Every structure is written in C-alpha cells, then in structure tokens.
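The complex appears here without one of its protein chains, the remainder shown in place.
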Amino acid sequence: MKPTLIFVLLIMSLGLYCVLVKDNLIKKALGINIMEGAVFLFLISYGYRQGGSPPILTGSETNIVDPVPQALTLTAIVIGAATTALMLGIIIKIYKIYGTLDTNEIRRLRG
Amino acid sequence: MNHLPVLLIINPLLAAFSLSLSIPPARKNYKIIIGVSAVIQFALSMAALLTSLQQPVHYHVGGWPVPLGITLILDVSSGFMAAFTSILFTAAVLYSFAYIGRGKARYYYVLLMILWAGLTGMVLTGDLFNMIVFIEIASVTAYSLVAFDETSFSLEASIKYMMLGTVGTILIILATGIIYSSVGSLNIADLYNRIQGIPEKPLKISIALFVAGFGVKTALVPMHTWLADAHSSAPAPISAILSGAFVKVGVFALFKLMYNMYGWSVLTSLGTDQLLINIGAATALIGGIMAANQADLKRMLAYSTISQVGLIVMVLSLGTLQGLTAGFFHMFNHGIAKGALFLSVGSMAKRAKTNRITGLSGIGHDMPLSYFGFTVGALAIVGIPLLNGFMSKWLICSNLIQNGHTLHGIVLIIVSIIGAFYYFRVLERLASPAGPDKKHRETSYGMFVPVVTLAGLCIITGLLPYIPLVVIERASLDFFSYNSIITGIIGGF
Amino acid sequence: MNLLISYIYYAFLLLLVITAVYSVISRNLLCSIIFISLFNLFMVIVFLLLQAPDVAMAEAVVGMGFTTALFTIAISKTKEEE
Partner (left out) sequence: MKYFSALLIAVLMLVLFISLQEIPLSQNLMPVSSHYVDSGVKDTGATNLVNAVLFDYRGFDTLGEVTVIFAAAAAFKMLFSHRRIFFFRYGMSPIVKTGMAVYSPFIFIFGIYVIMAGHISPGGGFQGGVILASLSILLTLVYGLWYKVRQTVLSPAISSNIESMGGMVFIFIGLAGIFSGNYFLSNLGAGFFAGIPGSMFSGGSIPLLNIASGLKVTAGLSIIFYSIAGGE
C-alpha cells in the first residue's frame, strides 16, 4: 500500500521528534509508543493483499492475507507492552527520588 | 537426535520459573537451586562446544524444515560464544552469592538466569525474528538489573539505557519488516540465497538500520553515551556480564547478519565495510580518550570496554578469515580480563564504600588477592607480552596492516598507549602506601575465588595461546563458510 | 478493497496522524494520554480494515486497555503538568 508508507513515516517522525525534543520522561515513553505503532502499521500494511480475506480458513477463501507479518506484529505488541510497563515503573521510582520528571533537571540534580 | 541447543536455552528458563514460585523451598534455599542450575548450564555449554567441534548440530524446533520453522544452529562459532558467556556467567553467579545481600536477591537471580538464556539464544539462533526476541529478552533483563540498586545514579542510567535500547530495537524490527516484505523468508541461511531479490535501495537502508540498531546495543560511537552510566552504576557482577558478554554477543550477532545473511561481498560492493572499520576506529579512539580522564574507577572500565569493542569491530570488518580469528580471540581475552577487573573492583569498592580512584588509593596492601586479580586483568587488556591480551592485539595489528589499513593499525597502537597510561596510573595509585588509615579486611572467600580463577585463565591463555587459538580458528572457519554448509543441507527451498 | 472502504481507510490513517500530533503537542499529560488511547483505537480500526483481526484484538486490549491504564497510574503518581 504505497500511500500507507507516507502515513507510517509521518507517525514515526512524530514519535522520534517526541522522544528527542520533549524533556518530560512520560512524554518520551509516549513517543516510543507512537514509534512502535508506526512499525506495527508498516508490518501489517505490507502483509495486506488486495481484496484478501483474514487468515482464518473457513474453506471459502479465494485470496488469503499473509499471516506471518501478523504473527510478528503480535509478538512485537506484547514486547512493546512489557517494555513500556518497565519504563513507567522506573519513571515512577525516578520521580520518587528526584521529585521531577524533566531530564535536564535530573541531569543537574545527579551532579 | 542431539537436543543440546534447546536444552541450553530451556535450562536457565526452568531455573528462573521454578525460582519465582512462592512455595517455601523456592523462597528459603534459592541459592542451592541457582547454584545447581548454573553448574548444569556451564557443563551443557562445554558439552555444546565439544559436540560442535565434532560436527555442527542443526536443530529444527517443532520439526519444521529450514525456511518454515525456527532452526538453532550449533556450530563451532556459536559453541565457542556460548562457552565463553557461560564462563563469565558462572563466575558472576558465584561472585553474587557473596556480593548481593538477602533483600531482593531472589528476583536478581531470576533475572540473571533469564539474561543467560537470552544471550545463549542470541548466539544459537539461525532465525532473524527469533534473534530480535532474544535480544529483547536480554535487554529487558539488562535494563532492570542495571536499576537493581535503586540509587539515583542507577535509576537514571537505567532509564537512559532503556530509551536508547528500545529505539534500537524499533530500528531492528523495521529492518526485519523491510527484508520480510521484499523477500518473504526469515531464516538467515535461506535469506542468503534470496538476498538478490531485494531491490538495491531497500537493501542499503536495511543494512543501515541493522548497523544503527545493533550499534545502540553494542555502544558504537554515536550511540555509546548510555554504556558508561549503565555499567558503572550496575552491581559489579552485572557490569562484568554486560561489559564482558552482552556487548560481545551483540557484535557477534551483528556480524553474523552481515557475513551470513547479506554475504560480505554485498557489503564490500556498497562500501559498508569501510564505514564499519572507521566506526570501529572512532569508537576505539573516543573510548580510550574518555577513559583517560575519569575519576570513577568503574566508569573508566566502562569506557575502556567501549574502546576495546571498537578494536573488535575494526578487525571483524576486514572480511578475511584471519581477521575473524583475531576478532574472536580478542573478544575472549577482553571478556575474561574485563570480568576479572569488574569483579575485583566490586569487592574493593564494597570494602572501601567508594568507586572513586582517590578513595581506593592504597587498598592494594589490604586486599592482595583482589589487587592481584585487578593487576592481571589490567595488564592483560593493556597487552603486556606474557598475558593473553598481547597475542590478540598483535594479531589484530598484523591483520590490519596486512590488509593495507596501516592508519587503523596506528590507531590501535595509540589506543594501547592511552590504555597503558590510564591503567598504570590506577595500578600505581592503588599500590601507593599513603593509603587511608583505616585497614580494610580482604574480601570473603566467595568473592575473590572467581576473580582469581578469571585472572588465572588470563595467564594460562597468555602462556599457551595455541589451545584456544585452535578452537577459535575452527570457529571463524565455520562462521566464514556458514552458507556453504547450510545450502548443502537445505538445498534452496 | 473497493473505493468507498479505501476512502474510509485513508480517513482513519489521517485521524491517526492528527491524534499523534495532538498527543505530542499538548502540555497537559492527561490530555496527551487520552489522545494516545484514541491513537490506539484508530490503530485497531485500521488493522481491521487491513484484514488482521488477531492483531486488532491484541492492539485493542493491550494498547487501549493496559498501556493507557499504566500511563494514567504513572501520571497519578507523578505530575500532571509537563
């Protein structure tokens, strides 16, 4: 799906921009979530076949969509969820110690 | 049917699962469970190395032939890497029995065993997406183990490491998506036959994304900022494993993709090998310079790891068989020496309650055995002739110059001189008699035995380098001619 | 995918980009969390249009449910303003 590629890259640039520029740690975690969403969309959109039916074989399918990118995306979604959970856990502990979520502030306080 | 590759990965997982059961035996004597499974895993890894020396094992998980399912390939190169990581892990487990207090130690060992499974899986797997899953297992455990101490330094280092590491993983998943959607298979050996199917531009971008993604995991130059904080604020056995094994396995995985999936001729035609050599040289130089002006001893060791990884990347991207041998040999030597260094610094810092070099001055007198381990490790990395570091650095230098990269050979010599400078400065400071008045007792039995064994291994490899070199030559031969073996078996699907 | 559905498909892709932009720009964290759950909702709908029901269900439950709950808890424990 050629036009989907434009949207995928737009969303990925938004995520990367959010990770690089925003100082708040939770905003950075959000940016990573957006980037992961863009990668999932990229994987699925290249697995799609024009007029295909979902990969559940009910015997009457003419054209099946490629099941392998969907399996990869499922694994990547679960890994993304585990990483986001770990990131938020450590962000909460950082807030408890530093009292702020601003990365420049944290770097200054760390000394 | 040899089930060794799968047992190598399942054994630590079973240990981790059985340890996190909240039934009384798992809560009370968890050290016994961990000790037994560590010994079993060490024995399995040595057995894997021996069987791979006879003939490689291709294990099709689930019984599916090559391109359909996932295959674990135990040839001499992966057997060697698995054995090398298990030496470091066993030393670290034995060390952390004495080093980690009782508090939350149970989950520390659970994560340590899962990290062991992740690294062994990364080395054994012959499938692209399976390698990503194992990278993610090893990374998630590494992120949380860096934050084990919950001090302000380690939490900040852990969140920085996690942000960069997750972006790296996203780039690698994107590269896998590019390769799958243009060729259609995920098995590394099968992809070697189909790589011409990828049009010219996506091939270039997928190589660039892989180099960037793995560059973050192995701290190559532009993406190396996280390593110094992460390895210096992690507990000592963890930073020994991360510096000794995790970074090396990442380099091994990167070059496994470059050699066995793309084929080195594709990279030379695109000029990527020159780029990799220059990245390696830049990493070596920057790592060495940054290590020279560090006040904290563990940060200095972390930067020295970065510079040594730069050397390894430089010689591995020469594309010759001898280059591979030199690279693997230096991986082994540096891993063992850096493991001894980090463990001895851990025990010294635990006694002196500080990581700073000024605070540790004169501790050599009070803790002779740990100081002995530190000296042997430091001299090995600097490359003093009698120890193992010299032989591998000599091989690297001769390979670089033979292949016409005299400039990079000079870079290696400069890095070694800088290394000599900052290591001797520390050795002299630690041995200076003007130490603080308080006497420090020698560390407990459990903490200096791994340090002394690793130091002894350095000396033995230094005196008789030909025993490991024979194994490593076989390993680089298997690594280099990986595809001719595999295509003989699968014969193109 | 006939013409009408492809228009709907591109409309939802556009909505995806808009919610991503809003969640990056907005100063109030709770507001950007809500936009992230909207982002995941539209992601679910796009996956359904791309004939991927398994992934849509996983994204719905994990993306909209679990991740949003985690982010809200993280905000309640730290600061709401940026």
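In this document, chain identifiers A, B and C correspond to the written order of the chains, with residue numbering beginning at 1 in each.
One rule holds for everything that comes next: a contact is a pair of C-beta atoms (placed from the backbone, for glycine too) under 8 Å apart; a residue touches a chain by one contact, two chains touch by 3 or more.
Keep in mind the model is a prediction, meaning the values are calculated, not measured.
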| item | value |
| --- | --- |
| Chains still shown that are in contact with the chain withheld from the display | A, B, C |
| Option touching the unshown chain, where B:Ile70, B:Ile188 or B:Leu324 are the choices | B:Ile70 |
| Hidden-chain contact residue, picked from the options B:Phe129, B:Phe210 or B:Tyr259 | B:Phe129 |
| Residues in subunit A touching the chain absent from view | 1-2, 5-6, 9-10, 12-13, 16-17, 20-21, 46, 49-50, 54-58, 64, 66-68, 70-71, 74-75, 78-79, 82-83, 85-86, 88-90, 92-93 |
| Hidden partner chain, residues of subunit C it touches | 53-58, 61-62, 65-66, 69-70, 73-74, 76-77 |
| Touch residues of subunit B, complete complex, unshown partner | 1, 3, 6, 10, 13-14, 16-18, 20-23, 59-64, 67-70, 104, 107-108, 110-111, 114, 117-118, 121, 127, 129-130, 133-134, 136-137, 140-141, 143-144, 147-148, 150, 178, 180-186, 199-202, 204-205, 493 |
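Definition applied: only the chains that are shown with their structure count from here on.
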| item | value |
| --- | --- |
| Comparison of A-B and A-C (more C-beta pairs in contact) | A-C |
| Subunit B and subunit C, separation of their C-alpha mean positions in angstrom | 38 |
| Inter-chain centre distance, subunit A versus subunit B - centres from mean C-alpha coordinates, in Å | 28 |
| Shared interface positions of subunit A, touching two or more other chains | 47, 91 |
| For subunit B, residues contacting two or more additional chains | none |
| Residue ranges of subunit A touching subunit C (in the complex, touch as defined) | 3-4, 7, 10-11, 14-15, 17-18, 22, 24, 26-27, 29-31, 33-34, 37, 40-41, 44-45, 47-48, 50-56, 65, 70, 73-74, 77-78, 81, 84-85, 88, 91-92, 95, 100-101 |
| Partner subunit A, residues of subunit B touching it in the complex | 129, 133, 136, 140, 143-144, 147, 150, 152-153, 155-156, 158-159, 162-163, 166-167, 169-170, 173-174, 176-177, 180-181, 186 |
| Of subunit C, residues touching subunit A in the complex | 1, 10, 13-14, 16-17, 20-21, 23-24, 29, 32-33, 36, 39-40, 43, 46-47, 50-55, 58-59, 62-63, 66-67, 70-71, 73-75, 77-79, 82 |
